[in-house]
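The complex appears here minus one protein chain, its other protein chains still in place.
Presenting subunit A:
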Amino acid sequence: MNAEIRPVKTAAEIGLADLFAASCASLPGGRNIETVRRGAFERFVAQGLPHSRVEAWRYTDLRRLVRDAKPLASRPDATAKEAAGIATAAFANLGFRRLLIVNGAFVPELSDLADLEPGVSIRATVNGLDADDADGVLDGGDDVATALNTAFAADGVIIAIDPGVVVTRPIHLAFVTTAATPAAMFTRSSLKIGAGAGVTLIETHEGPDRSDYQVNTALRTIVGDGARLDHVKVTSEGGAALHIATLQAEIGAEAVYSEFGLVTGGAVVRNQLFLKLAGEGTIANVHQASLLAGRQHADITLTVDHVAAGSQSREVFKAVVDDEARAVFQGKITVRQGAQQTDARMMARALLLSDEAVANCKPELEIFADDVQCGHGTTTGALDDQLKFYLMARGIPEKEAEALLIQAFVGEVIDAIARDDLREALSGRMLDWLKGRE
């Protein structure tokens, strides 16, 4: 017999099963939604929490890292809403359209929904669930994290932009956790961008440092032909938080998709991105920076699927890892048979600031077409002592010299952000992190 032997269920798996049994009926949605949820949970049960022998989760063993299941967060009361409004100062002064999601629930009354541009619609995911229509709400995604998300998703934001509408004011999804007691939040959002339309979407995720909470958030986006999406995700969860995020993007022909991710917070972070470059001449640029300290663990796992001819993708991942933290980058570029003239490059660089810091970088290429240009590389190293001495010999104190060199290292990915205001704000985040080291 070589049938796979299911390992003993962990406390967290048992807890999740109990949680699903107890809450399934009361989660938003009618019978259709419930059917989808049950199907998703069955898929989860069949696989269990991913562990290190599952290739896609090789460095992030959730059987080990998730000790228990937390109760589902209740919808925020007035106190929580008020606390959230105060807590999230991120990008507040930049004039973005801010939509507030508190403890996993979209809060329209604290969100900026005034003067919506014609051709833009924004609604709560819970409304879509209540309408019992899974299409455009819970569709897509068969990996285990998304399956769990589908099973428990309670709310989120659904955004649609009509063809040809270029939204100049960025939309900011501010996810804030205020829960002081352990809780789990499952949010599901969707962004549909019509052909030739364009938008900048920023996601920030934050929460209290001392609270042991869990976030499973998913965003599915469909970027129409010739459309443009600039997506920025800042993961700065509290120091004890577990954060699992899934981005699924289907990007049309001649569309331009730019992704920037910054991870500074969270005890365990898994940001997974599944990009499908579905049409010809699509351009995708992905830049990621992880700044980690203490015992943080942050995993960026990315697949880029080149389906049609003549598309281009660039992935640059930079990790700065201090103390006993661990940065993981797994990147896989697939070039399908029909995707001739694909131009794809992936680079992962890690800067280790302590002897105990770890970086696991695993870039992969899987190419089925013959006329392509693809490449990848990784480097891992410490700060250059010679450069540090040169700076110190000019009077720059050691910590400041290190900060300059770290900034220089991360600079390349931050410089990739198109908007000046965002780039400056994110540089500011990086500087804050560097100050925290001093």
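The rule is simple: a contact is a pair of C-beta atoms (placed from the backbone, for glycine too) under 8 Å apart; a residue touches a chain by one contact, two chains touch by 3 or more; residues count from 1.
One rule holds in what follows: contacts and distances are computed from a predicted model.
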Undisplayed chain, where the name is taken from the UniProt record, one of "Cysteine desulfurase", "Carbon monoxide dehydrogenase", "Tryptophan synthase beta chain" or "ATP-binding cassette domain-containing protein": "Cysteine desulfurase"
Residue among A:E34, A:E82, A:D343 or A:E400 that touches the chain left out of view: A:E400
Residue ranges of subunit A at the interface with the undisplayed chain: 385-387, 389-398, 400-401, 404-405, 407-409, 411-412
